[in-house]
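A short write-up of the structure that comes next.
The complex appears here minus one protein chain, its other protein chains still in place.
Think of it as A and B in the order they're written, each chain with its own count starting at 1.
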Amino acid sequence: MKLRELAAALGAPFKGDPETEVASCSSMKNAVKGSLIYLEDEKLLGSAQKCGASAVIAPPGINAGLTVITAERPSLVFARAVSILHPQEKPAGKRHPSAAIDPTAKIGEGSDVGPFVSVGAGSVIGRGARLHAGAAIGQNVTVGDGCVIFPNAVVHSGSKIGDRTVIHAGCVIGGDGFRFVPDKNGAQVKFPHVGTVRIGSDVEIGANSCIDRAVLDETVIGDGVKIDNLVQIGHNCVIGNNTVIAGCAGISGSVRIGRNVVIGGQAGIRDHVTIGDNVMIAAKSGVVGDLEKPGVYAGLPAVPISEWRRQAAAISRGPETLKRLAKLEKRPTKPL
Amino acid sequence: MKLRELAAALGAPFKGDPETEVASCSSMKNAVKGSLIYLEDEKLLGSAQKCGASAVIAPPGINAGLTVITAERPSLVFARAVSILHPQEKPAGKRHPSAAIDPTAKIGEGSDVGPFVSVGAGSVIGRGARLHAGAAIGQNVTVGDGCVIFPNAVVHSGSKIGDRTVIHAGCVIGGDGFRFVPDKNGAQVKFPHVGTVRIGSDVEIGANSCIDRAVLDETVIGDGVKIDNLVQIGHNCVIGNNTVIAGCAGISGSVRIGRNVVIGGQAGIRDHVTIGDNVMIAAKSGVVGDLEKPGVYAGLPAVPISEWRRQAAAISRGPETLKRLAKLEKRPTKPL
Partner (left out) sequence: MKLRELAAALGAPFKGDPETEVASCSSMKNAVKGSLIYLEDEKLLGSAQKCGASAVIAPPGINAGLTVITAERPSLVFARAVSILHPQEKPAGKRHPSAAIDPTAKIGEGSDVGPFVSVGAGSVIGRGARLHAGAAIGQNVTVGDGCVIFPNAVVHSGSKIGDRTVIHAGCVIGGDGFRFVPDKNGAQVKFPHVGTVRIGSDVEIGANSCIDRAVLDETVIGDGVKIDNLVQIGHNCVIGNNTVIAGCAGISGSVRIGRNVVIGGQAGIRDHVTIGDNVMIAAKSGVVGDLEKPGVYAGLPAVPISEWRRQAAAISRGPETLKRLAKLEKRPTKPL
């Protein structure tokens, strides 16, 4: 691809020879002739100049002799360049003969169905979707257009998934939640889960993550939500649009999370908590109460991060505090 | 179903028109005519009265004009009502033609075997069980009557599972545990695992959870144990009856856990620790030593929760403590 073609496709201005060949996106480390790299700011300008790349996506004002595609947000435009220069294989309406599609299920036009995929009775898969090897889709599931279900993911009966949503390998969508009621003998009686899961459009759910079905109603994952690997979302949760949840986080049941929330890795949220829009929760935090005001929270229990930083500083000074305290106690208590 | 029929099936008294039609269990939020809801106490009585449900399971003494099934423990009786009004599909002895059942394996009468299920040589599956799509059962596995193995779960060779146990999607039962012995060159030599896993009856194991086989003997999960999603149980653990383990908890190897223990989400337990009966461990706690006495524990390292609360209060007052200390240090040390 020529620089001028790529720049046109990206809708971005460029400086340098329009006929420059741009073959692939690359890190600086592995850049060669034909590589396109990106620069967020001037810090790595020297490396960029020396790395051998043919072109760089950089913010306005940086050029220094390089062939540049200019972008206010280089990483965002680079992400789009990757899509253009490294196009994903598109679904082609192939169905592997081994797939077990119930006769009452419908697979939309142009969708690929891999080997050992099962789709249960009454399920409807949209157009241009990809169901990879071993994906197990239950009964009466709805999967929208352009979705990708990666290998060995499981979508339980009754789940509803919007368009262009990506379910990574090994995910379990719509399994029973964890609610048991002890009887008088101490045995745990299962609370049957007859609710469902509804996942919006443009969602991405990481490998081996689990989203439980609701007890009676719906567990809801809003549009544009991005969930990392090995995340647990309990029954009845409602998660607002564009919220981002990092790996190994655990969201208990009936948690309500707003829009554009960011939850760090290994964070945990107690059941029935409400998290407001635009809240950020630091990695490893434990949220035990509502966090309604936008801002960054950290700690166990999670508090505003400025408060947590003061607490953490006091903890690190704890040993010194004990010494200072002992010294004070040795002061004479009466006038000499 | 009529109210009188449902109440009879539940063995519970009722007040109101015995001919009231009860069609489904519902939350208050989504209740309509025909809905059955439940009330734990008087707090939500107003909502219950207004929600449009046809009947409510409520504790004695609450009625206020509603059609009521009376129960000391409404949620327990409601759970049973859900089972009655929303019966699960029962196994019907169907075997998908794609299933790969070793000729020496035995599948009990009335059990369903889904597509792409594999069952290895010498394995015995009980009666009325359900093996869902893609479940992989190794060799010489025993699965009891009425068990449910959800899609893509893996039960390794030699594992033994009791009756009515539910293994959720993506679980891995009986994989090798994590024990390596460094040799003199620093390479980690694998300790081969020739033990097994034995899981009791009425157990439920959440999606993508892992239970490792023992090194030499048995990893044991007692009857009635309930394990949430994404939980790790190390080799050689022995877990007592009716214990409950919440999501993302990690139990290291050779941990002994008593009966009726409750372990919170993301809690971790060090290897070789013993936990007594009726212990509760708060979410995110880290248990590094034995906890034999019944009670609630929290923190890292876990201590009795009253102690942990005092510690947490001191932590939250840490910044203030530093200020108070500095102020004290500025006091004159000698009489003026």
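A few points about this structure:
The working rule: a residue touches a chain if its C-beta (ideal position, glycine included) is under 8 Å from a C-beta of that chain, and two chains touch if they have at least 3 such contacts.
Small disclaimer: the values here were computed from a predicted structure and weren't measured.
Taking the complete complex into account, A:27 is the one of A:27, A:47, A:104 or A:306 that touches the chain left out.
Touching the omitted chain from chain A are residues 25-27, 29-30, 73, 75-76, 79-80, 82-83, 86, 88, 96, 98, 114-116, 132-134, 150-152, 166, 168-170, 202, 204, 206-208, 224, 226, 228-230, 242, 244, 246-248, 259-260, 265-266, 283-284, 312, 315-316, 318-319, 321-322, 325, 328-329, 333-335. By the touch criterion stated above, the residues of chain B touching the omitted chain are 98, 100, 116, 118, 134, 136, 138, 152, 154, 156, 170, 172, 175-176, 178, 180-183, 186-192, 194, 208, 210, 212, 215-217, 230, 232, 234, 248, 250, 252, 266, 268, 270, 286, 300-301, 303, 307, 310-311, 313-315, 317-318, 321, 324-325, 328, 331-332, 335-336.
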